[in-house]
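Only one protein chain is missing; all other protein chains are in place.
Chains here go by letter, A and B, matching the order in which they are written, and residues are numbered from 1 within each.
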Amino acid sequence: MLILNCPYCGCYKDETELSAGGEAHLKRFGPGASDAEFEGYLFGRVNPKGVHFERWRCASGCGKWFHAARCTATLEVFGTYKAQTLKPPQAIKDAISAKRPGWTWRDFS
Amino acid sequence: MSTRLASHGRLINRARALSFTFNGKVMSGFEGDSLAASLLANDQMLMGRSFKYHRPRGVLASGGEEPNALINLGVESGFEPNARATTTETFSGLTAASQNHFPSLEFDVGAINSKLSRFLPAGFYYKMFIHPRSFWKHIYEPIIRHSAGLGKAPKARDQDSYEHYYHHCEVMVVGGGIAGLQAAQSAAATGVRVLLVEQTAHWGGRAPVDGVTIDGLAAEDWVAQTLAELAACDNVVIRNRTQGSGVYDHGYALAYERIADHTPGDGRPRHRLWRVRCKQIVTATGAIERPLSFAGNDIPGVMLASAVRDYVVNFAVSPGDRTVVVTNNDDAYRTALCLLEAGLEVPLIVDARPEGGGALMEAVQASGIRVALGRGIAKVKGGKRVTGVQICAQAGEGSVLEEVACDVVAMSGGWSPVVHLWSHCGGKLIWDADQAMFRPDPDQPPLGADGAGFVKVAGLANGHLRSAPVLEDAAEQGRAVGRAAGGKVQKAAVPAAMDAEEVALSPVWLMPQGASYALRSKAWLDFQNDVKVSDVQLAAQEGFESVEHAKRYTTLGMATDQGKLSNINGLAILSKSLNAPIPDVGTTTFRPPYTPISMASLAGEARGELFQPVRKTPMHAWHDSHGADWEPVGGWRRPYAYLRGSETVAQAVEREVINTREKLGFLDASTLGKIIVKGPDAGKFLDMMYTNMMSNLQPGRCRYGLMCSENGFLSDDGVVARIDEQTWLCHTTSGGADRIHAHMEEWLQTEWWDWKVWVVNVTEQLAQVAVVGPNARKLLEKLGGMDVSAERLPFMAWADGTIAGIDCRAYRISFSGELSYEIAVPANQGLVFWEMLMEAGAEFGAMPYGTECLHILRAEKGFIMIGDETDGTVIPQDLGLSWAISKKKDDFLGKRAQQRSFMDNPDRWQLVGLETLDGSVLEDGAYAIAEGSNANGQGNTQGRVTSTYYSPTLGKGIAMGLVHNGPERMGEVIYFTKIGTNPVQAKIVSPVFYDPEGEKANV
Partner (left out) sequence: MKRNSVFAVAREAMRQHSGWGRTWGNPEAKKAYDVVIIGAGGHGLATAYYLGKNFGITNVAVIEKGWLGGGNTGRNTTIIRSNYLQDPSAALYEKARSLYETMSQDLNYNVMFSPRGVMMLAQTHHEVRGYQRTAHANSLQGVKTEFISPARVKELCPIINIDGPRYSVLGALWQARGGSARHDAVAWGYARACTDMGMHILQKTEVTGITQSGGNVTGVDTSRGHIACKKLGMVVAGHASVVANMAGFQLPIESVPLQALVSEPIKPCMDVVVMANTVHGYMSQSDKGEMVIGGGTDAYNAYTQRGSFHHLEETVRALIETFPMVSRLKMLRHWGGIVDVTGDRSPILSKTPLGNTFINCGWGTGGFKAIPGSGWGFAELMAKGESPLTDQFGLDRFRAGRFIDESVAAGVAH
């Protein structure tokens, strides 16, 4: 039973108030993209055992989408941030580095 | 004989006698009794039968760890199987019956299994019953199933109510013994909010039974005083009869309150499930005494030493007259002293330790009781009740040195901390060799959201067996969680507890240590599931070396007590068999709940009408009172048809179709999704959402639109109306409104967050009625108001206005092929509007129609229905909807997907109409048969039916389906499957069966 801080509401939300939205920071590929790019966008998933970036929606609260950096093995949450960004904020990355030195995830580290 | 004593009984109220029945026999008990205590007081030691061998079983323990004393409790709608007599409070009128026997508890034919036990070792069923094949299902399995199970299956509907309760606090303390009380007090002193729960009706745990003194007070008095102090704190909530059942990730915990189990019928909910969110948890859950493994340790009358003194001290119940105590530790001597004090006989104490114990032993010896050191029990004698014990050297193989007559054996193999809650969420254990126990490893706690531990363990549960360190530990853990949860720690003295000195125990896993096979095969580990020492040894011999394998092979620890008494003993036997240290073998996983909790409490209030509350349109009640045959659609219910008189559903549907085609029909279309999309970039956004162009739709006009998933599949459809320069209103399917609204929000927020668009779901703000049929315009003109003429409001246009004085928006759209207006009014005007239509429409032959009529009308017109023609695998191109896919747009959701090789391929199943040659109706879901079979021997197919109806308008069966290259095969006859009979011939035709030119709607 996760509890996450919605960065819009600024308070903690029980998992039952949220809805999970899968992997974050996917780059959309549309017409013009190669078959491999499009397949990777729709289906290729990091699915890591460890540090992960994922999307959540404050479904029963403000309705906003946000991102969480979370460990899928221990469920530790390193931080949450608004979804309107292409990469995690440095503060979040620093928080992860403090707990999981040497981590990488797609192009982030 | 077990009986009620004249003295003792701290928990019972002798002034309140209670009458209850057991197996039909009337018995009496006292208020405060557990059912097990009441039964013992009535000399009812035999309480059940074991699972596999149907051996006679008496009560073994006094708490939630009890494996044997399980009963069928109550009757009819208040019946509960497998109720634990030790944790059931006796109440007046209680009805109990023993379980798992035929014909009676005293004489059970299933006990033949016990005689055959040598043929039924662990895992015997894996090795037998293999041939002949059909015998497993028809012969062997039914016998096994019948002899297994325990309690009876409930039959009647549950009479009780249940509820959920949310609780938020900083600290939760589980366990109301002295450790829990102290931890709660220390935590509360830091100023944080504390919840303290205790599973039994009583506070104080073992300390009052064991003669502990605290700060000079008897434990009982200290408990009362502390409890009163806690109750006076504003920041503390305390609940007894409330078990901490499970600890979950991120500081979530479950507590299970048994509000009215002991007061049935008093109107209160039976159980309440607390869903607790806290920052820190202290588990002060105590410890459970371990049985000793000797032959015959399952015979009724063999009990845990601590349970024997619980019954004496708490309930004034003597389990028997002559009790032999057998132990490997000092604590069991307390039982001997307690029995002596109650005036009962203790002929012998058997202490497996050659050196014996400390002060408690000396006290016992001073009372003149004989203590046999270095001795063990070779065998217990007796059948349905202990009659005596044979004594042997613990170091030997079981040669009998003497026999002692007795009717109770009080055994103690040491104590195991209750680490369940610590372990539920990942807390690790360490093996404490000195105390022969697993206890929590403070360095590997369960981790919370912040990556730090959020559970601490206090007292006995933390491996502290003496009361002074228990209180010190509890105070320290209480302060620590208070601090971690944001409280301020104050200096405070820790109460000083006093109890007798004890010397170390000596681990004894088998008695005698060299017991022969004959003894080992009668030495029980798991009393309920009938797992013996020899079974675990056989498992190890056969390669089931992982503790999980051994558990699953023997069923050790899988009974309703979940191994609370058996796991450590079994593990020790396994480790010895494997010649591996106990910590290397490890434990099985602890899973919630701590003891079984009612299913009903999990469901809470959400049952019956509240299971999934029905969404209702403003006209719902009208439909209900006018013959609606309901159909669940999404969260709603919609009338499938309106039955009149003695009509069948099919007759009603036929009537509604013909009436709507010929006269006038009304459909409550309020469930259709209505989403407003507004803003400077709304047109651009809708061009991405829909396959066709929406940005060039003119204000005042409507357009049918298709939505695809990014994976290319058709996901929803509906009519879009442009309201003004920056505003569109999108209709979705009834089930799709919330989903499509969320879908739009997701893309706006996560992909195109710089686009200026606002999306609002107004589905429930509006009631919507489809006014359909040749008389539709006549009716609206009669009602008066806005101009609904073909000139002013042509097909695929909309306009705002009033009808009969009600503000409305009328859309000239048609899903039926008839002249049709869909009229939206404010939801609170919906019913008035509907009734007005009905009344004024009477002269035009108006009737309401339901969803089945809607389906037939649209199928006659060849209109697709999301969910019928689509199933998540269909793309618009398959449905002849290429016209609705913009070629001009660079991009829309699904466009790239539809360019993939398997989709961008004309060689697919495509939409056609189908007509049987004999006019019959094709079966729902029928497949079109193709020649031959595939590599896996499956018959080939070339299409399938997607919608099939009897058309009242045309008087014959019509269908739509997807057929391989169908549109190029018009006129061809193919075969469709028909269940249980020969395939049916059907001709491929146009899917538009009625009014192909569209003249009816466009008038």
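We take it that a residue touches a chain if its C-beta (ideal position, glycine included) is under 8 Å from a C-beta of that chain, and two chains touch if they have at least 3 such contacts.
Note that the coordinates shown come from a computational prediction; the quantities given were computed from them, not determined experimentally.
Visitor: Name every shown chain in contact with the chain that has been left out of the document.
Guide: Every shown chain touched by the left-out chain: A, B.
Visitor: Out of B:Phe51, B:Phe315, B:Trp422 or B:Phe892, which is the one that touches the chain we can't see?
Guide: B:Phe51
Visitor: Taking the full complex into account, find the residue in B:Pro354, B:Pro632 or B:Gly784 that is in contact with the omitted chain.
Guide: In the full complex, the listed residue that touches the missing chain is B:Pro632.
Visitor: Among B:Ser670, B:Ser814 or B:Thr977, choose the residue that contacts the chain missing from this document, as touch is defined above.
Guide: Within the whole complex, the residue contacting the unshown chain is B:Thr977.
Visitor: Quick one: which of B:His262, B:Arg552 or B:Arg701 touches the chain that's been left out?
Guide: For the chain that is not drawn, the touching residue is B:Arg552.
Visitor: For the chain left off this view, which of B:Glu163, B:Asp215, B:Glu542 or B:Glu781 is in contact with it?
Guide: B:Glu542
Visitor: Could you please point out the subunit A residues that touch the chain left off the display?
Guide: Residues of subunit A in contact with the hidden chain: 1-2, 15-16, 19-20, 22-23, 35-36, 39-40, 42-49, 52, 54, 70, 72-75.
Visitor: Considering the whole complex rather than only what is displayed, give the residues of subunit B touching the chain that is not shown.
Guide: 51, 79-82, 118-119, 121, 124-131, 133, 136-137, 141-142, 144-146, 148-155, 157-158, 246, 248-249, 252, 254, 275, 424-426, 517, 521, 534, 538, 541-546, 548-549, 552-553, 555, 558, 560, 562, 589, 591-593, 596-600, 602-604, 606-609, 611-612, 614, 631-633, 640, 711-712, 867-868, 871-873, 897, 900-903, 923-927, 929, 934-941, 944, 977, 979
In this section, only the chains that are shown with their structure count from here on.
Visitor: In whole angstrom, how far does the Cα centroid of subunit A sit from the Cα centroid of subunit B?
Guide: Comparing mean C-alpha positions, subunit B is 29 Å from subunit A.
Visitor: Tell me, which parts of subunit A touch subunit B in their complex?
Guide: Touching subunit B from subunit A are residues 1-4, 14, 21, 28-33, 35, 38, 42, 55, 57, 59, 63-65, 71, 74-77, 83-84, 99.
Visitor: Going by the contact rule set out above, which residues of subunit B touch subunit A in the complex?
Guide: Interface residues on subunit B, with respect to subunit A: 248-252, 277, 426, 447-451, 710-711, 742, 745-746, 749-751, 753, 890-891, 895-897, 899-901.
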